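Note that one protein chain is taken out, while the other chains of the complex remain in position.
Letters A, B and C name the chains as they come in the text, with residue numbers starting at 1 for each one.
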Amino acid sequence: MSTLLKVVDLKKYFPVRGGMFHRVVAHVKAVDGVSFELEKGRTLGLVGESGCGKSTLGRAVLRLHEPTSGQIILNGDDLMKLDREALTAHRRQMQIIFQDPYASLSPRRTIAQTIQEPLDVHKIGTPREREKKVEELLDVVGLRKQVLSRYPHEFSGGQRQRIGIARSLALNPNFIVADEPVSALDVSVQSQVLNLIARLQREHGISFLFISHDLAVIQHVSDDVGVMYLGRLVELASAEDLYREPRHPYTKALMSAIPVPDPKKKSKRIILGGDVPSPMDPPPGCPFHTRCPDAMPHCKKAVPPRVNVGTEDRPHFVDCHLFTEEAAT
Amino acid sequence: MEVLQYAIRKLIGGIPLVLGVTFISFLLMVYFGPDKTYELLGKNPTQEQIDEIRHELGYDKPFMVRYGEYLKEMATLDFGASDSTGEPVSKVLARTVPISLALITPGFILGNLLGILLALIAAYHRSGPIDKYIMGFSVVGMSISFLIVVIAFQIIFSSSYGLNAFPVRGWNVHSFSDYLRYITVPTLATVFVALGYNTRFYRAVLVEEMTRDHVRTAKAFGTRPGKLLYKNILKNSMIPIITRIMFSIPLVVVSGSLIIESYFGIPGIGKVTYDAITTGDQPILKAVVGLTAVLFVITLLITDILYRVVDPRVSLK
Amino acid sequence: MSSVAPEQVADQAVVDDGAAHRESIWAKAVYKLRRDRLGMIGLGVVLLYFVVAIGVWLGIWATEWGDVEGPKWAPMSAEYWFGTNIIGQDIFARAIYSTKTAFEVGLVVAVLSTIIGALLGALAGFFSGTWIDEIILWLKGVLDSIPFYLFVAAVAFALTGNPYAMHIAMVSTFWTTTGRLVRGEVIKLKNFEFVEAARAIGVPQVVIIFRHILPNTFHILLVQATIVFVAAIKSEVILSFLGLGVQDGVSWGLMIAESTQEVLAGFFNNFVWASVFLFGLVMAFNMFSDALQDALDPRKVASE
Partner (left out) sequence: MSSEHTAPLLSVRNLVVEFSTRYGPVRAVDDISFDVYPNETVGIVGESGCGKTVTGLTLLQLIPMPPGRIVQGSIKFDGRDLTKLSEKEMQEMRGSDISMIFQEPMTALNPVFSVGNQMIDVLRRHKNLTRRQARELAINMLDTVGIPAPRKRIDEYPHQMSGGMRQRVMIAMALSCGPKLLIADEPTTALDVTTQAQVMEQIVKLQDEFHMSMILVTHDLGVVAESCDRAIVMYCGNIIETAAIDDLFHKPQHPYTRGLLDSIPRIREERVAELPIIRGIVPDLLHLPDGCRFADRCPRATDECRKDKPVVNIDPVTGNGVACYHPMG
């Protein structure tokens, strides 16, 4: 397998302005040094609670939010080095699917206009060919041709999400960021859309960065899973390993917190104390130490390095002092 | 201390605004304004005479120098003397501003208080007949021109065609009862016109607040309707209410008094401004425009501090 | 649709063909508007005035508005329906002719302020937090803090003799409210995911503003235009009274200004008829504007 996307030490700080003349007085460290790789045709699930920076990360990777620093290498090109024009050209290979099916479609434009817009912008094919492509796309996402002249408000949430997916497929991208694509949908519709995404991945070999707060959804679609906490990736492993044996105390707590729809399996729950600290003023050392049931004195001092607790060909990365040598001694 | 720091910051922040206002008024009223040269000269002046007068008036100086002088006048509050009467501008202001305030304040306060009261009543009976009557009255009030109200009220209250109970025009105030007699008709006119707009605005604000989740919460805990209205709804609506009241101050003081005073012949700042407009009395106009801009900046400042008082979420930092 | 994979068939079955019963904001607005009795009466009256104005404009009626026809201060009669003024001009003809003046002022000012407000508001909103926004906000602040009548006076001075001084002054100050509302809406809209989607596709910024954002502020612009229209007509009256208004022709404002001397002498025709005409149009427009606002209010629409 070959690497499609490589992200190295990506940071996205949002300035907080205040005082006289709107000076920058602080930064919200939404994404604070994240690195990962995504292989062709695979899906990396990114899970974490609200405010952990997962959505910002997804947008920063596409340079929809301009990253503060770091490298984003997609198909060998460093996106951070591209100027506006070159970036626009590169947008053909990377797309995004959004969370809110009501906010993600322009309300005053027909479905045809919406799905065809990417083709128009990148001047792909003749008008005739574009129309044909739009029809094909509708077919792929399971909508009928009759919907073309209608407006978004005429559709239900699940249908709108399909329209959004059709739009992001228009340019035949090889990389898609899916930002909570099902969390605004009802359970029964969620599975429909999840199945669609899984099928697209199988049939079109698209790589996904799939962002969700729902561990169960992530498991269904992901090959690899990264867990984020306060702007950092604290655990990164294959889905199989991560769900079988989570290693980071945060991942463990997160897993145990999910209510299981089975009254007989009342899980033993790790209840975390307190709240997530503000990303404007993250704690020193390990960002999780303020709530960690296994915190050691050392955790307050040093940021834990990334440790591979798996094997060479089956890595399982954890950023935690429980697995480092200096802390153990 | 926090407030003082904030005030200083805010006043410094207001400088660009004052500069902008003075610049525009300078450009319009002084630079492109009427040329006094020929008014001051006799018939068939010679070129030398023209040049001399122009030099005296400062017309031959470069643009920026003239603007600088204007700013200096602003900063030192020294606007010179009125072109038409020769009275120093500062004296004119000292004489007329108090009259205008005395004239305008009662109507302004009443207009807002009654507006809030009617709005509360309308909002409480939302969609009911009382609401519809109040809102109907409000639209009618909004549709009548201020000028028509002033003239009509004058006919009704002050002329021999009506009650003939109040002075038609002028300002001959020596006692409190004189004062009441002279302000009654202008105040009634102001309140009548302001009420339409105010009631409508405040009702919209209150009704908007009524639909908020926390109002439902308060209801879910058994809060009585009266308390709901004044504690949950009125207090939470204070920001738009304060904004409206504060921002209408500069407008009412100058524009409102302008019409009232010029029509009723009351020697306040509005009348002086009106006369200055019609005669092209630049020193007066410059002073009024400049001071209104400063008043506006101060209003902005006080408004922000009031926000802090009514809403704990607002930070002055 | 030839090649449909088996899973797709299963998938397709989940999508119903019938449109969900949601309508666009406009369809709802038209429906609500048509049921709003007062609003429709208002619209009807406005249209009636408009026809009158068109007639004047085409020279069909009220052509004799400037002629001195009769004795001064003639009472209402079959010949002079509303009587005559101080120099014997027919008040009815003048009131009718003034309808055209009102529409001219109202339309010119409403259209121009709305366009300027929309453009500057959209720019400020889209580039909020940058120097573009700062400059537009500053300009708005400056214009808002100059007393309106003074500003008009100043413009009248600077453009001495220009018949459009009043219009220019009104447009310069009336766009600010529209601008503020549009700016707020654009700031809201630009964070909507459909704008991000457009950026993700690579749509240029200008196209995003004009194709994706501005069309979604039309409901604000429409309501705002009606409000500015009314404000312009009402301001014209006061400006004419102050001697800063309409320069040629006649307007209700000029008629009322004329009448201030007459009423003290007991001649009310000029005042009353100008007031009635003015009130009728403004009231009707306000009623229509109210209904429009109700109909287009997205929250009210959403609640049903």
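Note that in this section contacts are C-beta pairs under 8 Å (C-beta built on N, C-alpha and C of every residue); 3 or more make two chains touch, one makes a residue touch a chain.
Quick caveat: nothing in here was measured; it's all calculated off a predicted structure.
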Open item on the list: One chain isn't shown here. Among A:254, A:286 or A:318, which residue touches it?
Closed with: A:254
- [ ] Return the single residue from B:96, B:232 or B:262 that touches the missing chain.
- [x] B:232
Open item on the list: Tell me which of A:2, A:126 or A:188 is the one touching the absent chain.
Closed with: A:188
TODO: Write the list of chain A residues that the hidden chain touches.
DONE: 49-50, 156, 158-159, 186-192, 194-195, 198, 213-217, 219-220, 239-240, 243, 253-264, 266, 269, 271-272, 275-276
Task: Missing-partner contacts on chain B, residue numbers - done: 127, 212-214, 216-224, 227, 231-232, 235-236, 238, 310-313
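Here is the rule we go by: only the chains that are shown with their structure count from here on.
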Task: Central chain (by mean CA position) - done: C
Task: CA centroid of chain A to CA centroid of chain B, Å - done: 54
- [ ] Take the average of all CA coordinates in chain B, do the same for chain C, and state the distance between these two points in whole angstrom.
- [x] 24
Open item on the list: Can you list every residue of chain B that touches 2 or more other chains, as numbers and ranges?
Closed with: none
Task: Complex interface listing, chain C residues touching chain B - done: 138-139, 141-151, 153-155, 157-160, 234, 237-238, 241-244, 253, 256, 259-260, 263-264, 266, 268, 271, 275, 278-279, 282-283, 286-287, 290, 299
Open item on the list: Residue numbers of chain C touching chain A in their complex, please.
Closed with: 1, 4-5, 7-8, 11-12, 14-17, 19-20, 22-25, 192-194, 196-203, 211-212, 215-216
Open item on the list: Using the touch definition from the top, list the residues of chain A that touch chain C in their complex.
Closed with: 59, 62, 64, 87-89, 91-92, 94-96, 98-100, 103-109, 117-118, 121-122, 135, 139-140, 142-146, 150-151, 153-156, 158-159, 162, 164, 167-168, 171, 192, 195-196, 199, 203
